[in-house]
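The complex appears here without one of its protein chains, the remainder shown in place.
Chain IDs A, B and C follow the sequence of writing; residue 1 opens each chain.
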Amino acid sequence: MHFNLSEERKMLKESCDRLLNDHYTQYKNHHEVSRSETGFNKKFWKECSEIGMLSALISPNFNGLGGTGEDIMIVFELIGKHLVVEPFLSSGILSITSLTNSKDIETSVLDEISSASKIYAFGHSEVDTRYDETYIKTKANYKNDAVFLTGQKSFVLNGDFADKLICTARFSGNDFDQNGFGIYEIDKTHCDIRSYNTIDGYRAAELKFSETPAKELCKNSDAYNALLETLYAGAFALSAESIGAMQVCFNMTLEYLKTREQFGKPIGSFQALQHRMVDVMIEIEQAKSAVMLAAGTYKADKDTKYKNISAAKNLVGRAGKLVAEECIQLHGGIAMTWEYNLHNYAKRLVMIDHLMGDSDHHLEKFKLYSNY
Amino acid sequence: MHFNLSEERKMLKESCDRLLNDHYTQYKNHHEVSRSETGFNKKFWKECSEIGMLSALISPNFNGLGGTGEDIMIVFELIGKHLVVEPFLSSGILSITSLTNSKDIETSVLDEISSASKIYAFGHSEVDTRYDETYIKTKANYKNDAVFLTGQKSFVLNGDFADKLICTARFSGNDFDQNGFGIYEIDKTHCDIRSYNTIDGYRAAELKFSETPAKELCKNSDAYNALLETLYAGAFALSAESIGAMQVCFNMTLEYLKTREQFGKPIGSFQALQHRMVDVMIEIEQAKSAVMLAAGTYKADKDTKYKNISAAKNLVGRAGKLVAEECIQLHGGIAMTWEYNLHNYAKRLVMIDHLMGDSDHHLEKFKLYSNY
Amino acid sequence: MDFNFTQDENEFRQEIKDWLSENLSQRISNKVKKFQRLDKNDYEEFMKALSAKGWLAVNWPEEHGGTGWSNTQKHIFEEEIVKAGAPRIVPFGLNMLGPVLMEFGNEEQKKYYLPRILNCDDWWAQGYSEPGSGSDLASLKTKAIDNGDHYIVNGQKTWTTLGQFANKIFCLVKTDTDCKPQNGISFLLIDIDSPGIEVRPIITLDGEHEVNEVWLKDVKVSKENLLGEENKGWTYAKYLLTHERTGIAGVPNSKSAINHLKVIARKTYKNGKPLIQDPLFSSQIAELEIDLKAMEIFNLRAISSAESGKAPVMESSLLKIKGSIIRQKTSDLLRKAIGPQALPYISEQFDEGWNQETIGPEYAGPLAKQYFIYRKISIYGGSNEIQKNIVAKSEFRM
Partner (left out) sequence: MDFNFTQDENEFRQEIKDWLSENLSQRISNKVKKFQRLDKNDYEEFMKALSAKGWLAVNWPEEHGGTGWSNTQKHIFEEEIVKAGAPRIVPFGLNMLGPVLMEFGNEEQKKYYLPRILNCDDWWAQGYSEPGSGSDLASLKTKAIDNGDHYIVNGQKTWTTLGQFANKIFCLVKTDTDCKPQNGISFLLIDIDSPGIEVRPIITLDGEHEVNEVWLKDVKVSKENLLGEENKGWTYAKYLLTHERTGIAGVPNSKSAINHLKVIARKTYKNGKPLIQDPLFSSQIAELEIDLKAMEIFNLRAISSAESGKAPVMESSLLKIKGSIIRQKTSDLLRKAIGPQALPYISEQFDEGWNQETIGPEYAGPLAKQYFIYRKISIYGGSNEIQKNIVAKSEFRM
């Protein structure tokens, strides 16, 4: 048993960190990038692909160079550390996972993604879905050999600038059925797209379809399984991302406590604040540990895998909120300003809890997979 | 609107406090009293009655001198302050409430209780009842004009030295039915009694009956209503008792923080401890306020009454645990010794949560009565 | 002990309600309820109406044009204006400067300034905090140098709420640096359009402009504008800070926020059932509601004890702490309730008259933003940590 990264992975981590560091100078421009017309930086995205950050997310079975829990953890911790707005989650994790869990997928499709020549988005959440896994109202209408989608996906990360959209739609059963839905691919050009920014400075879109021609990727139990794999892959990647952001918050706060003076001494010399910093530190270490456990069992049987990812997402949700709230409070007024970078990390930490199931949702899932 | 006690009640409070103070010198002997053969102090009990502490719990309609929420609050805060083991709760609140909510009750019975010439106990909880209000397995068997009880009541406060026992038993329906049970009076001599001490130094008993002759006090919806009134009266009195005990814990801890030195200064000068004391202080004030609200609406419509008592019992449960745990922790080692009196208060605070519904139970009841 | 409002108090409440329903414009209360941005006119429209009715200076004695209301009446009034969705009554002139002027100002100052506050002629800003001294007033650096009949003021103030609308600012300045810091502070009343003053916006983490920095460079301030005595400003500043804090717990705001939360939890579904029926989520709401009910009584106890003449200093600090926790937890549950609907941020939604379709229900729009900005509640006006220090010092005597 050991917890060290292999030499190879250390190198991956270092080269990615360097690239991200250069690009996101002072980590200050993620709002600008995501508010730009394109919504992401194409050149940078290409560079990420070139140093292997995308193929690190794909298993060798599909022509990738990674795809293990550890690879995903490394990449997404860095994404959290640098507040990267490029579509790693939507194209790199959600779309790739749903594609690789579909039938007869061609490796060339994945190559397009990993080479950054195509961007995919994944649409599942509808306006009322909240975190219900199979609450799908978008309709799939089969006519002869073709299928057409009608409905609305409200919270599609990077859904505006993606080339292709993968989404869930229902062809039978009631709105909650685990059966009777499929995963489909549709072309961006066939959707009514409304683009918006999220409160934490990322990019998403609401997509409307009306009898839009689609391509079936899988359906029924295959679709259910692929959907679960996708949602859990997303929850796992977000958990790792959260760790990166927590660490930045902690470091910024520690630095501030050492330099900011009140009543003639650094505020970090006040015992009440020190003790709260230790509480924060403990929860960050706990969250890290939970993510490591999920990473280590990412290829295990599904019950174990899902249980540990739900544990991680639950803990990361709780810890992320604690870190966000305590780091703001320990800073005081300056943390309330737009100018000071902390709020961007705090927002990301909290909003991660709004994606792919919040801490309450994953607590229930943990119970489910632990046979409570 | 005002929160002051009337002159009359101030006098009641002061005279009771004086009596209890004299008796429970240094508040150190409640274990001895409850471990004595009688289980309580007869002389003291008589004195309590003489200064009106018992009739303060009974409404003028039944020949008492009080019985309002405020009266009960005043008496039970003092009981908590002095860790009184005499049967105020069992005889003074639970039995009186169940009797006054029964049909055709004679005032003379209540006079016997308030004059301390008879002690009643109330038995509802069976071994598996937990806090379920109507989970009753003890059987009532009606034969001609008579009724006989068979079963077991496991957690009867002061059930060993009481003269009479009032208890619930079921004559029809399933174990959980709100109908089909009654409240009965039986004679102590007809029970198999096993006496024991509780972890917090009080006295209770397990009672077994087998075709024991009983007297019906009420049944069906009357019994259900009387039972709810009784359980809520108990929950309210315990909430007030908790406030008295919390205040003692807080004062002891504050005193200790001021006098105990470590690293060359009083430990109370450490900011981290000060801040935690403030947190404790806030929750005590909150708990007091919730109990006052419940006292003020003790005669209101049942939904309002029960909602506010459940709110108080929930908050007192949470606050009591916080006070118990924090006061021990802030003391350190000395609080772990039998010799130092704090543990008796801490134990009482925590065990109050095990009587008449814990904080989770009352949270659910609060939701019920608030139409969630 | 008596929990009921008197007949008179109930009638008083009805009078407030009736007046509000006629005099608070639908336009403004709509903006407030939708968390839209208020401009100077919005505030002034409502305050002028109150002023005309004689209800603006809630905390002032009648001799100065105040209401002379009891604390209970003030509490009722506050509850009703929050319920009605009124904008808040801007407190800097009315509740901060006003009482200090009455206590320590000279006759001319009182005669000149008090009516102007009452008539909304002046909009005062607060010049207390400085970049280096958040909670530590004694360390302030803005200096006023005696220059005959006037001072020359140099320095910087910050966290000046709504300073962009102000024409006046009251400032704590150092007039003596050779003594204990507390002894060298004076209290100046300054025109904000004096040459050398610049008000610069601070954009807060929600992207909004409500607070400001105020830069003072060689600003000439006549000695007539000194409040009270030179170097006694510390006393006035403390008087201002401890005066009138009955509303500090924010009970009416939390009440309406929890109601809002329950409405949303009824409209939001989880596993096919309203979220309010979800055992875990509803328990979080219920616990909060219990805490709030208790705090409401705690607050009334403090009000009632103030009524009988005791200054509720310790209670104010405890209520400020608990009040901030409850407001923040409510905003936390609000954002949690709506799940992914918390994600979209459409800044235009918070402009008056915006009527496009939202992503998700309209109520979802402000909730995440609100959660983040409400972090300030435990920071401003003396952070919760400072409040705890105050209580420890005054109550524990440690």
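Please note the rule applied: a residue touches a chain if its C-beta (ideal position, glycine included) is under 8 Å from a C-beta of that chain, and two chains touch if they have at least 3 such contacts.
Everything numeric here is computed off the predicted structure, so don't read it as measured data.
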Among A:99, A:204 or A:315, the residue in touch with the chain that has been omitted: A:315
Contact residue for the chain not shown (choose from A:83, A:226, A:292 or A:351): A:292
Candidate in contact with the missing chain, chosen from B:12, B:53, B:113 or B:204: B:204
Residue touching the undisplayed chain, where the options are C:154, C:283 or C:305: C:283
Chain B residues that touch the omitted chain in the full complex: 125, 127-132, 135, 154-155, 175-176, 194, 196-199, 204, 206, 261-264, 270, 272-273, 321, 325, 328-329, 332-333, 335-339, 343, 346-347, 350-351, 353-355, 358, 360, 363-364
Positions on chain C contacted by the hidden chain, ascending: 279-280, 283
Touching residues on chain A - with respect to the absent chain: 1-5, 70, 254, 257-258, 266, 268-269, 271, 274-275, 277-278, 281-282, 285-290, 292-293, 295-297, 308, 311, 314-315, 318, 363-364, 366-367, 370, 372
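Please note the rule applied: only the chains that are shown with their structure count from here on.
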Separation of mean Cα positions, chain C and chain B [Å, integer]: 43
Where chain B touches two or more other chains at once, by residue number: 271, 274-275
Residue numbers of chain C (touch at least two other chains): 385, 388
